[in-house]
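The complex appears here minus one protein chain, its other protein chains still in place.
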Amino acid sequence: MLEQTVQYILSGLTIGSIYAIAAIGYNIIYNATGIINFAQGEFIMVGAMTAITLSAFLPLPLAILFAVIITALLGALIEICCIRWLDRPSVLRMIIITIGLSILIREAALHIWDEKVRSLRFFTGNEVSSVSVFGAHISPQVLWVLGICALIVVLLNVFFKYTLTGRSIRACSSDKMAASLCGINTRNMVTLSFMLSGAIGALAGCVISPITQTQYDCGTHLAIKGFAVAVFGGLGNSMAAVAAGLIVGLLETFSITVMPLAYTDAISIAILLLVLFFRPSGLFGNREAGRLKEF
Amino acid sequence: MKRYISILSLAAVVAVIQLGSTLCGREYYLTQLTMAAYYSLVAVGLCMLMGYAGQISLGHAAFFAIGGYTTAVLTTMNLQAHTSSRIVSLLVQCGLAKPGTDLYGVAQLSLSPWIALGGAGIITVVIAIIIGIPVLKLKGHYLAMATLGFGIIVYRITLGTGLFGQADGISGVPQFTIVPGIAIGGGFANKVINYYIAWVMVICGMLLLLNLIDSRVGRALKSIHGSEEAASAIGIHIPRYKLMVFIISALFASLAGVCLTHYNGGIGPSEAGVMKSVRYVAIVAVGGMANLWGTLIMSVLLNYLSLRGYFGSYDDAVFGAILIGIMLFAPDGIIKTIRTKVEARVKVKVRE
Amino acid sequence: MALLEVNNLSKFFGGLKAVSAVSFDVPQGNIKAIIGPNGAGKTTLFNLIAGSIRPDCGSVRFKNSSIFGLPPYRIAQRGILRTFQNIKLFPNLSVLENVMAGMHVKGRAGLAAGMLRLPQARAEEAFISEKAHEMLAFFNIGELAKRNAAHLSFGQQRAVEFARALASGPALLLLDEPAAGLNTQETAQLASQIAHIRGKGVTILIVEHDMSLIMDISDEIVVVSSGQKIAEGKPSDIQRNADVVRVYLGEE
Amino acid sequence: MKIFKILGVTLLSMGMAISLSCAKKPAPQQVVKIGALFSVTGPASFLGAPEAKTVQMLVDQINMAGGVKGAKLEAVIKDTKGDPENAISFAKQLIEEEKVFAIIGPSTSGETMKIKNLCEEAKVLLVSCAAAEVIVNPLAKYVFKVPQKDSQAAIKIFETMKKMGISKIGVVSSNTGFGNAGKEQLEKLAPENSITILISEVYDKTATDLTGVLAKLKSKKVQAVVNWSIEPAQAIVAKNMKQLKMGVPLFQSHGFGNIRYVKEAGEAGEGIIFPCGRLLVADLLPADHPQKSVLTKYKTDYEAKYQEDVSTFGGHAYDALMVLVKSMETAGLDKEQVRMALENLKGFAGTGGVFNFSADDHNGLGLDAFEMLTVKDGKFALLEQK
């Protein structure tokens, strides 16, 4: 019984941390621009696909590094072409633009790669290796996912708290006018945040690819879940997104014990909606703190 | 009279296209035009909600599916085994259930599509109210998320439930006889009739919506879009009107779902998919948001081309590109932008 | 008897007293002004009466029945209409439609009537449209009827907003800084318009910082500072009031 | 008034479009059009893409060799994206507009069921590439299918299990048409094969991690797991089972028929047992096997042309087209004659097996169409029965 519970918890944490990374990507861009970038899922897909292609002739770490860089550049390209020059676009317009981008990237990926499922090599071990934790068994790749998720969170915190650039991005999200009055080029900070979320997406894509495999349309599912988790935690709050992601992951795994698996998605989204109806600011979005902290 | 000129000319166009295609022996164009017409019904309904009342819905395909699946389930249910039940015999007596045989000679006793239509209407309204009341309180991204979520839930339910045929959907939906001789669906022979049924519905729908936007309620809806604060300051009860327009657009989608399901003889879960919802939003955006005519024209055009497979495997890519292009360069919709450009040029020439 | 009675009205934001225990009356047919320096709470007070902010305690009575805590649309239905400091027209409607929308509470045509253009709805529509044209003529902007409201000059927008607020024939009109952004000549025009409106028997409560306008048109003035009423009286008294002078010009 | 103008323009352009297409010359007579509906893109693209490629390749080959009865073949391939409504629209287009001789495809059962009645009414032959039994049961005069039956795959699996002494199993399947149909057959046929299904779970086709549900199976102490799905979940199930150290054999459906999946599963794929047509083990067949030459040729041609591994799905398209061509060769270019010929086609060796159609059997494959395969050293191998 204990063994099974631990197994569920680990399984839930794996799924949850994948959602959490996707949600963090949303939050970075949302904080800098107030935009929800529906193409976030595609960053994950493009990152993984690029890494898989590159890994054919590059060592794995280098392939991942280049994939991260390329995806970050893609993020910058998107921002420069489609976001930067718009004059105070409405929310509706931005939602539609980013949805369009997501469709376009996905279809481009279909024609660049093809419809086949691919996956990156396992970072350590292979398909059958597993690590035993309290009698439950998990793939070492799961540890990589959890580790990199944690690492991303820690690094982001350090970046936003202690570096000048990180602080500048935070300043832009907190008060754009005041930020530019401090001499910060707010537009470049927005581009930077797109690059950052592209890079994080790509890294996430690479680390989960051995477990989940990658296909041209795998981004959509992750994008929807990531968005839901970001809203669930309270838009803009990355730490809350991690917590919300893990909660959703655990919820989904444990819902298997009582409900048919086919409804997992419907259940988790229904719960998210209920949260949204009763706490529109999200699970951890405190209204008082929200006023103080648009971040 | 003046206000009906556009509607009358639409009717004329519809008739001319039919006559032209029949004369040329190319009646098969009507098939896709019929399907496009039903999808357009969803689009103009959504246009009312998004363009005029300013409430985004990323889950409108769900209402289409609710209509389609309701009628599909009810009319394909074989009551033959329950003939002894009192309700069933009562239905037969009232003419609401008809015995017959299917294509393979199996005896069928199926409910009349009229019951299905009524059922679909009621279910749609009930669901629209249940969903609409909490959802319409939300704004911006939260509203988008909530409607998207609703769409996904409906999609998952159609995909996961045996009653709805799971991934295969439901097929073998009978035709919908409106009056003897006029039926939605049926074989290849009914092409022209189906074409006219669909377009009469679109024309009626357009007429109702065009009337609505010029009425007191329509103005209230537009005011809400313009400024919620000012709208409530002139005495408009915002939640009530938002819900009203949500129900109307849901009903349009649901009706289209019922009709298209009968026309196609079946429905599959892809009709409830997120991509479909996004497509409807795309069409409304391309049409120019608060522009019923623009939405109708773009919807017929794009759906027609797409249903004929002109875009091949680039279908979704074309929609994505159109979405981005329009939103970046012509957020007022393609027709309005072209018109303003042309008018500006004409003005310059006149001045010269 | 007073049309509007405000008693001990208070509003707190967190720990901050935005409005504390303000009381005053607006007699029928009068023009009453609320003035005060920036951040004194006059806009909050205004919004409390209009219903866009829910008051914490006190009472607001209109025509002898309480409107305390009602949502804005209910207050509008009772006959209190307002304008906005930064003009909130419906940019997606024409000028005429803006004014017609203002008569929402006067109409009763429902959804079905509108969609089917039933005779009753058509008659109502004709009536409303005629009234709206009258309203536009009253403000000398009849020729703008077909124009899109978003494309007007600032002064014209102000006039349309007035027409919209007045279209339904309110008993009390709340004006939120109507002279903001107007030049001297336009302000003068505004003054005569307000006088004109009063001539139609509409009671007016106005929040404004253009002193010259206020002194000219109002019957009585309430001065607020730091959320409290510090003076109330006729314009000439207010100008002489030491407290008021101190609040406005600052202490040395 | 502007609306009026716009409508005028639309009217004009539509009229022009119609008259332009009216002017199009009718196609030369010696061309036989074969309609093909495949979901080349979309969620079922792993079926549709190889199918479309196969048809294109075969049609080219046949035309190079002089066509069928002196007529050239033309494949009109439409991408349905897996949406039934597209399938319906395209089917009508193919029937009425292109006046196709026959239709092959669609790739999925849902789509096939939507157009089954259409083809029946229009008297156009439909040779489906989808697996579900309902396609040919109830029997429609003009509707055939070439993939092996799910029920036979299930029976094959159960037979193997009995030999291995397994009686208590767990079933997982994906929420696709393929998964649902398989699950249904397994549950239906288990009792008569004295197999007990302890637990049956359906997962989403986009699922990324199945350790949760497999842990549930593990706790029920099943003796074997049957997974009935299509990629990518097939590899995930295999990996997760190994990671959980479940230590029971994994049976897959005939959907596992692509060496890519084995590569995906890597070491976890070792020992998977599944029923399949012989396409994947063509080189292991004895030289005198009736399918040997067909399979080897198709396999080498396809792999040479497209630089990718052949899959059983592409094989379905091969069978669909070739049974048609075979019937046309015997019966000529009359639709009704070809239909009769197809019903009487016997002993035709395709990729899926040896087809013996009849008036009651529009599938034409028997239990012997399946071979039990397993994975050994990253390759398919015939299962050695103890």
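By letter and in written order, the chains are A, B, C and D; residue numbering begins at 1 in each of them.
Convention: contacts are C-beta pairs under 8 Å (C-beta built on N, C-alpha and C of every residue); 3 or more make two chains touch, one makes a residue touch a chain.
Simple rule for what comes next: contacts and distances are computed from a predicted model.
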Going by UniProt, what is the name of the one chain that was not included in the view, given "K+/H+ antiporter subunit F", "Dihydroorotate dehydrogenase B (NAD(+)), electron transfer subunit", "Branched-chain amino acid ABC transporter ATP-binding protein" or "Fumarate reductase subunit D"?
-> "Branched-chain amino acid ABC transporter ATP-binding protein"
Only these shown chains touch the missing one, namely A, C
Just name the one of C:Asn30, C:Thr83, C:Gln157 or C:Thr203 that touches the chain not displayed here.
-> C:Gln157
Which listed residue (A:Thr53, A:Ser174, A:Thr257 or A:Ser281) would be found touching the missing chain in the intact complex?
-> A:Ser174
Considering the whole complex, which of A:Ala67, A:Ile184, A:Ala244 or A:Leu273 touches the chain not shown?
-> A:Ile184
Extract the touching residues of chain A with respect to the undisplayed chain.
-> 164, 167-168, 170-171, 174-175, 177-186, 291-295
For chain C, the residues touching the chain missing from this view = 37-39, 152-154, 157, 177, 179-185, 187-188, 191-192, 209-216, 239, 244-245, 248-252
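Basically, only the chains that are shown with their structure count from here on.
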Most remote chain w.r.t. Chain B, using mean C-alpha positions, is C
Average the C-alpha coordinates of each chain, average all protein C-alpha coordinates together, and give the chain whose average is closest to the overall one.
-> B
Would you mind pulling out the distance in Å between where the CA atoms of chain B average out and where those of chain C do?
-> 43
Between chain D and chain C, distance of the C-alpha-averaged centres to the nearest whole Å | 71
Among the residues of chain B, pick out those that touch two or more other chains and give their numbers.
-> 159-160, 313, 316
Chain D residues touching 2+ other chains are 41, 175, 202
Residue ranges of chain B in contact with chain D within the complex = 5-6, 9-10, 12-13, 16-17, 20-21, 24-29, 31-32, 35, 103-104, 106, 159-160, 165-169, 171-172, 187-188, 260, 264-271, 293, 297, 307-309, 312-313, 315-316, 335, 339
Chain B partner contacts - residues on chain D that touch it in the complex | 1-4, 6-8, 10-11, 14-15, 18-19, 21-22, 40-41, 78-79, 81-86, 88-90, 92-93, 95-97, 108-111, 113-114, 116-118, 120-122, 132, 138-140, 175-181, 202
Can you name the residues of chain B that touch chain C in the complex?
-> 208-209, 211-212, 214-220, 222-223, 225-227, 229-238, 244, 248, 290
